[in-house]
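One chain of protein is taken out of this complex; the other chains stay put.
Naming follows writing order (A and B), and every chain is counted from residue 1.
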Amino acid sequence: MSWGTYMKRYGTLYLLLIIPIAFFILFRYVPMTYILQAFKKNNILIPPWQVEWAKNNGFQWFIKAFKDKDFIIALKNTLFLNLLDLVIGMPMPIIMALLLNELAFPKYKRVTQTVLYLPHFLSWVIISSITLRLFATNDGLINKMLGTSIPFVGDPEHWRGTYIFLGIWKECGWNTIIYLAALTGISPELYEAAEVDGASRWRKIWHITLPGIRSTIIVLLIMNLGHILGSEFDRPYTLSNPLVTEASKTISIYVYEKGINGQQYSLTTAVGLFQSVICVIFLLMSNTLAKKFGERGIW
Amino acid sequence: MKKILALVLVLALIATLGITSAFAEGDDGFVDGKFTETRKIKVEIYNRNNDGGTDPTNNVWTEYIKKGMLEKYNVEVEYVSVGRWTETDDIANLLASHEAPDVSYTYGYNTIISYANMIDADGNPGVIDLAPYLEKYKDYTQNIVNLLGGEENLYYDKDPLTGAVWMIEGVRADTSRITTFIRKDWLDTLGLKEPTTLAEFHDALVAFRDNADKLLGADAAKMIPYTTSTDIGWRNDLMSVSFVKNDIDDETLFVYGYDDRHLLYPGYKEGIRELNKWYNEGLVWKDFGLYNDSTQEDDNMKAGYVGAFMHNWDYPFRNGEDCINLNLQRNVGENAMFVPIDCFPDDSGVTKKFMGAAVGSDRKIFFPSTNKEPLASLLYVDYISSPEVIKYLQTGLEGTSYTMTEDGAYQILPATGEWVKNSGNNIDYTMTCNGLYLGDATDKTTALSYPGIPAEIVIKANEFGKNNGRYPKHFNVGTIESETEVGTSLQEKRDELLTKAVTASVEEFDSVYDKLMNEYMDLGGAEIIAERALKLLEVYAIQFALGE
Partner (left out) sequence: MTTLNETKNAPRKLHDGMIKSRKTRIGDLVIAGICFLLMLLCLLPMLHVLASSLSSPEALVRNEVFIVPKGWNTEAYKTVLTTEKYVRSLGWTVVLTVICTLLSITLTICCAYPLTYSNLRGGKFINFIILFTMYFSAGTIPHYLLLNSLGMLNTPYALIFPNCISVFNVIIMRSFFYGVPDSLREAAEIDGAGPIRVLVKVYLPLSLPVIATLSLFYAVGRWNGFSDALMYLKKSETEKYWPIQLLLYNVIKNSTQTTEQAAQEGFFANGVSKTIQMATVMFATVPILLVYPWLQRYFVTGVTIGAVKG
């Protein structure tokens, strides 16, 4: 088809695309040019490309970041919390999805799902405000009910546990959606055949259900591994308190406090760049690994 | 020909007169101490969001200042409000977006220095260098000089190498800092006299703990002999520094003086050890570590559960009718009150107090480079430092917001409606002055400032907040690089260190304290100490031996 006829027929499609593409360019790609700030002196009065280069061939801030104890702590915390989320948090929705799948009463199942989705719709601000009431060491409701003084949010080790628990509490129900969807893709005949062979509930789960959702699990695993150094802001920021800073300061909080509040713009841009690059590397690595195992990767 | 020559001469004369008169006018339009055309400036003002407060940008006080500035200098003033408790962050943001007011003030020295180090497209730094203006308009800075106590204080922050002056310091007019308070009624009930030593104080606390039933009856379980917050550096300061030797020298105070809570002073650790012991004896509020704000503590104090505490010298008297002492009387009884005591003598028997410097530890005023009216701004700073203006802002209108007593003191009347001051003594407006500045009437007036509280108690609390005061010597070494880079992380680490050390078990105290102190040092503390010692050598040729 010639360009003339093509544009006549499909030209309006490009019209539709103008604003979305402008959005992506302006708010996703143009900021990438500001990444240059990471290699320049800490001056934001002029655009980064006009600023002088930083010391050490522009790597002054990267070196500084790794010498900065705050950053090392933030890095350690981010990795640790993400790993815990992955190891503990990822199996939970799977188990819950299996549970829901086995639930034999359809109406009850609907209701259960509705209730289980509830925490997903709460913001972290809300959850954190309930947290102190429930989990305070001496005055919290839970400790009062149990008659104990467990410092759920009072010391770093316990805090980590509470942090992971709350993360699961919030998203587990919601994350079952994907797995339940994948479960519907398993052919019922497989179950019937198993039934005929006298398989118990557990054997069916082990041999049919789990392999059936294997690809979904792998895809989600890849995506989560790819974000192993990424850090959300809302959760650690709202849940932290002065006693647990050595466990709760993550990279996102570091960037906010040092960068936006502390005027260390170049330093935190360098940190952000480091984060993004590592994420991409991990993503590529896990994708390749998955493909080697014969799974369909993300791309 | 002659005519033409004459004409040319006349024209030349007129032209010269015109040009020279333009020069004579000084900074385009400033004649005889007033601008010929109205200039506009924006001035920062803190916003505290108090209940019952007035709009900080538009009230009787701003009206007074605006009127005065317009009449005196033909300068129109507009106020821009910035949240008081997030001010360093907010100012950083406003500076970034070029929206910072012409006259800005902040407690954050580093905020100003970071910006001064940024250069814009024209090669100008992000903050205006005041040195040339201070020199040129000397005659118009007299009020500031008088307030700060001398011209050298005007140049307090002059960079020793470049001579640049990025900011003007404010003065702490009343340096009274922290005082210890104890429940008089409990002491009386138990037949104890007011403590004058550490041991006596400790005994009083033990007595409170052991007699909880007698003192609190049904609420015995709520007994809190001694309360504190996570800001132990402030809330236990007097006890901690009593373990620091009396003869400590100025250089030591300087090298270890980055932390304003005296954390690094030799001997400080022992004070914290003592508090840790007390904590493990059940004498200190168990839950202090969990709370970020003071509501719970204040409630405990007002309800009558607390025996003693250390705080700002006037803490129990603040807030008029809602102050702690008056609440205490309402909730517990006529005789219930917190009285000031001075009971932490050091190794020489002196209850010494480490004071903040009068100049250099309060707000700092600076002009961002977006300021197009530096002279008008400087005039504002001078205006706001004059005794009449300060007096008005602190006392208001005779008959309406204050009355004079027989001995010449200002009796401040409880403020209502538009006369409410959002900050104590209107310090948010008197940006160069923190504290009463009423000449000879100052001390007498201070005593009257807290309606409902007996004057002797106020004077005593104020006295104990500054007696035996040791003021740090000012070593002007310019910017200390390593300090500009740490932001608030060292303060936070200090609070963490002290809180954890106090709440640890007695056996673990040393390991917890030392471990966290090492982290503090690694976070930048050691660098700062090293740099301060180095600067002492460079600028003052003083050799300082590090290492304790």
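The rule we apply is simple: a residue touches a chain if its C-beta (ideal position, glycine included) is under 8 Å from a C-beta of that chain, and two chains touch if they have at least 3 such contacts.
For clarity, every value in this text was computed on a predicted model and none was experimentally measured.
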item	value
Among A:L99, A:L146 or A:M285, residue touching the chain not depicted	A:L99
Per the touch definition above, residue among A:V87, A:V115 or A:M285 touching the missing chain	A:V115
Touching the absent chain when the full complex is considered, from B:I41, B:V80, B:A358 or B:L393	B:V80
Where the unshown chain meets subunit B, residue by residue	47-51, 80-83, 85-86, 89-90, 93-94, 96-97, 99, 107, 177, 230-231, 233-234, 260-261, 292-295, 298-299, 311-312, 315, 318-319, 356, 361-363, 423-424, 427, 434, 488, 491-492, 494-495
Residue numbers in subunit A that touch the chain omitted from display	6, 9-10, 12-14, 16-17, 19-21, 23-24, 27-35, 37, 44, 47-48, 96, 99-100, 102-105, 108, 110-119, 121-126, 128-130, 133-134, 139, 141, 144-145, 169, 173, 177-178, 180-182, 184-185, 188, 191-192, 195-196, 198, 200-201, 216, 226, 233-234, 237-238, 242, 252, 255-256, 259-260, 265, 268-269, 271-273, 275-276, 279-280, 283, 299
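Note that only the chains that are shown with their structure count from here on.
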item	value
Computed distance of Cα centres, subunit B from subunit A, in Å	42
Residue ranges of subunit B in contact with subunit A within the complex	88-89, 92-93, 95-96, 111, 114-115, 117-121, 126, 230, 286-287, 289-290, 292, 369, 485, 487-489, 492, 495-496, 499-500, 519, 522-524
Sites on subunit A touched by subunit B in the complex	42-46, 50, 69-70, 132, 136-139, 153-154, 241-243, 245-246, 257-258, 260-264
